[in-house]
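Apart from one protein chain that is not included, each protein chain of the complex appears where it belongs.
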Amino acid sequence: MKDNLSRRMVIPGEVVAEGDVNLGSGVYREGDKVCASIMGLLEKRKSFVKVIPLTGRYIPKVGDFVIGKVTDVNLTHWYVDINSAYNAILNPRDYFRDIDAFQTSLLKILAPGDMIFAVVREITPTKKVYIAMTNRGARLLRGGRLLTINPAKVPRVIGRKSSMISMIKKEVKCSILVGQNGRIWIKGKPELVEIAVKAIKRIEREAHLSGLTDSIKSMIIEEREKL
Amino acid sequence: MKIGQPEKFIIDGKRLDGRKPDEMREVKIQAGVLKRADGSALVEWGGNKVIAACYGPREVHPRHLAKSDKAILRCTYNMAPFSVSDRKRPGPDRRSVEISKVTRLALEPVIFTNLYPRTTIDVFIEVLQANAGTRCTGITAASVALADAGIPMRDLVPACAAGKVGGEVVLDLFDIEDNYGEADLPVALIPKNNEITLLQMDGNFTKKEFEKALDLAIQGCMKIYELQKGALRERYGGE
Partner (left out) sequence: MEEIVSEIKKDYIASLLDQGKRQDGRGFDDYREIIVEKGISNKAEGSALVRIGDTQVMVGVKLAVGEPFPDMPDSGVLTTNAELIPLASPTFEKGPPDENTIELARVVDRGIRESGCIDLEKLCIAEGEKVWIVFVDIHVLDYDGNLFDASSLGSIAALLDTRLPKIEDGRILYGEKTRKKLPVVDKPVETTYAKIGNNIILDPSLDEELVMDARLTVATTEKGEICAMQKGGAGTYTREEILDIVSRSIDKGKELRKYL
């Protein structure tokens, strides 16, 4: 995590590299120079440069798990808010069980206000986003608690090889689903859910610090002992 | 001479508010001042107080305004009724519609709208207290709000005006100079390559005076640019 600390904060327009390098996201080329296009932390390797966003909306990627809110239904599909620039579309054939759209009203299956855990299936060149619930783990969320954090901080909540999130799940004995779009769903004993929420909010706040997994773990244990 | 017009604008090399001709009023910029907006900024510039908010990229309503190959940028400049001496009637008037338009054109060149087809990026500028130069204050605030919202952009866009009072070219007019002076020249700039994105002028300049005023305004923009960057660094915990 040491390299994390050495990441420099950059501002749109700032020159971050010169010459022949490969560009990741958050940068653009202008003549011989490479500049940042967003507020973020600069990540620079030998021949590759990108800026990790510090703010901004979730940008969908195929394969991402997201937590969506159904906002509208029509005869053939659902509209789902995925906390992004685009509303996603869920077609009945991408629901996890067979639906005869001619026989059943979609409203009876998912209604506005329902929350779902789904996966981004396809993004068209005109940026239409299709999500699906046919993958393992996809489901309708019932009960529990919902939390929204900055999507840019999600990788830190999950941790390297899921180390952070597995630790939290184990320590608070809750089921936790993390959407890449910054929404997190937690279900378990209310007082333990409360601790999990505190822990996640602290990770969001202190994402730039190193040794976070250990300090979060001791915080959870401390809070648990207070119960 | 108009009622209220001062006899002299510059006395012993000092302007009526004590500034030197090439001196800017005090400017304070703060990023991230609103909870609901995706990005926001407050700029206090002399007697001006302007707040800007950015929402988006988000779905366009009404839908037919959406473009299939890029995001649209919509800017709204609005004055609070109590921001000026004679109460302003709420709602858009011809002046604010024009300022909204030139603001949009000042900001659009730096935004990578091609990354978000079919969406809108909405910028709202609210003047809470006005003292000449609100459009420059608004553009300055808006570009910080856009960066705070994480919108991909080529550069920030600072803005600043120069003008002419009592026959002399000066930087950043305040209200008496603006009301009774001879010329006003608001300018917005893309600092990294010195491209000008806003230029308006009213009054009269000789060619030589204009050149001097333009250079002065550009220098003013560069000072504002540093303050914009400082505000963003502070907001995101940089040095």
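For reference, chains read A and B in written order, and residue numbers begin at 1 within each chain.
Rule of thumb we're sticking to: a residue touches a chain if its C-beta (ideal position, glycine included) is under 8 Å from a C-beta of that chain, and two chains touch if they have at least 3 such contacts.
Just so you know, these numbers come straight off a predicted model, no measurement behind them.
**Q** Quick one: which of B:V84, B:L115, B:L199 or B:L227 touches the chain that's been left out?
**A** Answer from the full complex: B:V84 touches the omitted chain.
**Q** Hey, which chain A residues sit against the chain that's not shown?
**A** On the chain A side, contact with the omitted chain comes from 69, 71, 81, 112-115, 141-146, 185.
**Q** Go through chain B and note every residue touching the omitted chain.
**A** Residues of chain B in touch with the missing chain: 34-37, 47, 49, 51-53, 55, 58, 61, 76, 78, 80-87, 90-91, 122, 124-126, 128-131.
We take it that only the chains that are shown with their structure count from here on.
**Q** Return the distance between the CA-based centres of chain A and chain B, expressed in whole Å.
**A** 35
**Q** Give the list of chain A residues in touch with chain B in this complex.
**A** Going by the criterion above, the answer is residues 9, 11-13, 26, 28, 30, 35, 37-39, 53-57, 85-87, 126-127, 152, 208.
**Q** Could you please specify the touching residues of chain B with respect to chain A in the complex?
**A** 38-39, 56-59, 68, 110, 112, 116-119, 147-156, 191-193, 229, 232-233, 236-238
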